[in-house]
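Only a single protein chain was left out; the remaining protein chains are all shown in position.
We just call them A, B and C in the order they show up, numbering each chain from 1.
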Amino acid sequence: MTLKTESEIQAARDAADQMAVCLARELREGERVFHGVNSPLPMVAIFLAKKLHAPGSVLIEVAGSVDPRPERLPFSTNDPALCQGAAAIFSNADAYDLFARGGVDLMYLGGAQIDKAGRVNMSYIGEPSAPKVRLPGGGGGSVIMEQARRIVIWRVVHDRRTFVEKVDFVTQSGNLARVVTPLAVMEMRDEGLELGSVHPGVSVEEVAGRTGFPLDLGAEIPVTIPPTGDELSALAEIDPEGVRYSEFAALRRVER
Amino acid sequence: MTLKTESEIQAARDAADQMAVCLARELREGERVFHGVNSPLPMVAIFLAKKLHAPGSVLIEVAGSVDPRPERLPFSTNDPALCQGAAAIFSNADAYDLFARGGVDLMYLGGAQIDKAGRVNMSYIGEPSAPKVRLPGGGGGSVIMEQARRIVIWRVVHDRRTFVEKVDFVTQSGNLARVVTPLAVMEMRDEGLELGSVHPGVSVEEVAGRTGFPLDLGAEIPVTIPPTGDELSALAEIDPEGVRYSEFAALRRVER
Amino acid sequence: MSKLISLSEAGGLVRDGQMIALGGNSLSRTPSAFARELARQGRRNLIMIKTAGAYEIDLLCAAGAVAEVRAGYIGYENLFGMAPSYRRGVESGEIRVVEHACYSVIAGLRASAYGLPSQPVSGFDGSDTPASSGFLQAEDPYTGKSVYMIPKIRPDWAVVHVQHADAAGNARIDGGPFEDVLLSRASEGVILTAERIVETKFFEDKPERTNIPGFMVDAVVHLPGGAAPASCYPLYDTDEEAVAAFLGAADSPESLQDHLREWEVSDHRAPEAEISE
Partner (left out) sequence: MSKLISLSEAGGLVRDGQMIALGGNSLSRTPSAFARELARQGRRNLIMIKTAGAYEIDLLCAAGAVAEVRAGYIGYENLFGMAPSYRRGVESGEIRVVEHACYSVIAGLRASAYGLPSQPVSGFDGSDTPASSGFLQAEDPYTGKSVYMIPKIRPDWAVVHVQHADAAGNARIDGGPFEDVLLSRASEGVILTAERIVETKFFEDKPERTNIPGFMVDAVVHLPGGAAPASCYPLYDTDEEAVAAFLGAADSPESLQDHLREWEVSDHRAPEAEISE
């Protein structure tokens, strides 16, 4: 591996913090929220929101627990250590049923490819019958995305391989509200995905240039509110080990 | 109520013992067997069979337990006291699912009306849309009867109101093997229900006269093997309180 | 944010004409006190959902509270025979029946819990029940086989009597759960009546044993003895004398009122917010 420069590392840390607070701000007080496997940033964001503005929200998570109060946030979001302090354990089927009957307000999903229409590919790059890349699959997402009231997608890279004209395979679609990246927050509107805000220090042109579908740049695009002092100190408190950084290649804890 | 004579009481006790052993003999070693609510004779019979020839059979019962070893047999067959000593507790849905996938060998069912074709009515006497009598309903039976490998029906009265030409409503049908009554054991054959054996001291003519559909009386009808000494002493041991007698009006413990 | 309320308040959550599922099975862990409270409050036109019911359904039928019953079995066990008020209501045409097997009630509840319009159920081919209850078939697209589909059953309220609950609505059931976990998932709202109210730590210590998580529950009533005269394992057995007394009295409206008054003190003694252990 190549060593990262100090400034690259700091930029990645800032982007992770910005993404964590953007994701946390999506969760409203009293809501039911779910996170799946492979979801460090959403997990951190949920605990951040619960600490700040949404203490009465209810987390149901893929390791099986309902509203856990873990002593530390694990790096794997499917780690049973996450279940600590939970008053109930769920089977995954029980959680998916809750989605199916409309009982979950917010779900954070990943996405390898996302297009203007808000469709998500987690399955194949290239022709599905002879794929160039076999991706992991949508997990819960391919039905959940139609069932949760609101979907927020996060993705730690913002490039033309992610934001494409048309996804190679629609693993899932529906109920998309926002997409949070290291550069911007995109909003789902009638016309499709558009820029909602760009993060501090990022230019609208840079985002447009790294997005593979056209964006409406006519109106004034606001700047994302940076992490507040309260948000940053709460982040440091709930995630001292930096689980939120683990998705960024520049900040990876375990090298391969 | 009218007081019963000594001989009436003794006759009912003998019939109950005979029925209990006939029902017990239907359960084979290693089989999975279920009993529902309101099933004192089958419950006693199952524990009798487990004590004698089918110790490895597995009882799943409606109170929720798997293979219980209760200290005493309760009068209600849905009594949680029955669950004592069980290594697992089931929801009823879990038990019904086991039937649905073909996982139960033997089920004992009741029946208010039974016809020659082996169809059972537990729902209505008279026209279902304006019934003369609303019966309790089939409980689990209406699907179970098609799903268990073998069905044995027991009924503590043998008369023309029970054994009818054609039931007023088919609550359930299918997989019927035998019907055990205080007078006889009836067998399901290609032609429908026929006499398999008559209990000691009962004449074929009496059974035919108290059965509302024709029976083939051409062949020799054997006499039911009476309770053996082993069966009677095992009965006394597992059911000292006489739960098996509770279905007989002449022997009822609680008077109304 | 305690969900603890009184039995009168909890009874008041139920409105005339709603669909109600009372938990337990036959004379086991029945929410009997809740049923009596609905009768006292004069509720009308209820649609009752049950796999196997007895006293609680019979009592509400006696009180004239019931318009429709969807159930697999309504009757006492052989000690007491059929349910007289239910019988009378159905035979007189006052109460509609949707005939079910216990398993088709479960299928209808599963449809609701799984967000489906209907749920297939195996069996039923040799039964008059589906035709009598208007259950329709669908063709399995893979085998071409016809399967009965049970329409979604979504009760407005599931009322479940449990041994242990906390103020947040977490609930643990000892002994057979019957269909009560499924009821909590299939219903619009959930009301618990509980033998004991415990601290949440009780559930956190053994979260695998929590049958109903608090977030699914709307109200909790502290109601020791709330299943009587039905049993509540392992705390008390069925009170056969009391069942017999009710059945003896069920024939006249005055006797029913006597029965409801007789139980009123114990139904309402709820030592509010008393936390065990």
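Things to note:
In this section, a contact is a pair of C-beta atoms (placed from the backbone, for glycine too) under 8 Å apart; a residue touches a chain by one contact, two chains touch by 3 or more.
As the structure is a computational prediction, the values presented were derived from the model and not from experiment.
Judged over the whole assembly, touch between the missing chain and the shown ones holds for A, B, C.
Check C:64, C:89 or C:175 against the missing chain and you find that the one touching it is C:175.
From the options C:154, C:209 or C:268, the residue with contact to the chain not on display is C:209. Checked against the hidden chain, the listed residues C:147, C:242 or C:260 yield one contact partner: C:147. Of the residues in chain B, those that touch the hidden partner chain are 32, 56, 58, 65-67, 83, 85-90, 94, 97-102, 147.
Along chain C, the points of touch with the absent chain fall at residues 114-122, 136-143, 145, 147, 149, 151, 173-175, 177, 208-209.
Remark: the residues of chain A touching the chain excluded from display are 37-38, 40, 62-65, 75-81, 83, 89-93, 96, 99-100, 119, 123, 128, 130-147, 169-174, 246-247, 252-254, 256.
Here is the rule we use: only the chains that are shown with their structure count from here on.
Common neighbours of chain A and chain C under the contact definition above are absent. Counting contacting C-beta pairs between every two chains, the top pair is B-C. Ranked by separation of Cα centres from chain B, the top chain is A. With centres taken as mean Cα positions, chain C sits 41 Å from chain A. Distance from the chain B centre to the chain C centre is 28 Å, each centre being the mean of its Cα atoms. Separating the CA-averaged centres of chain A and chain B is a span of 60 Å.
Chain contacts: chain B has no residue touching two or more partner chains.
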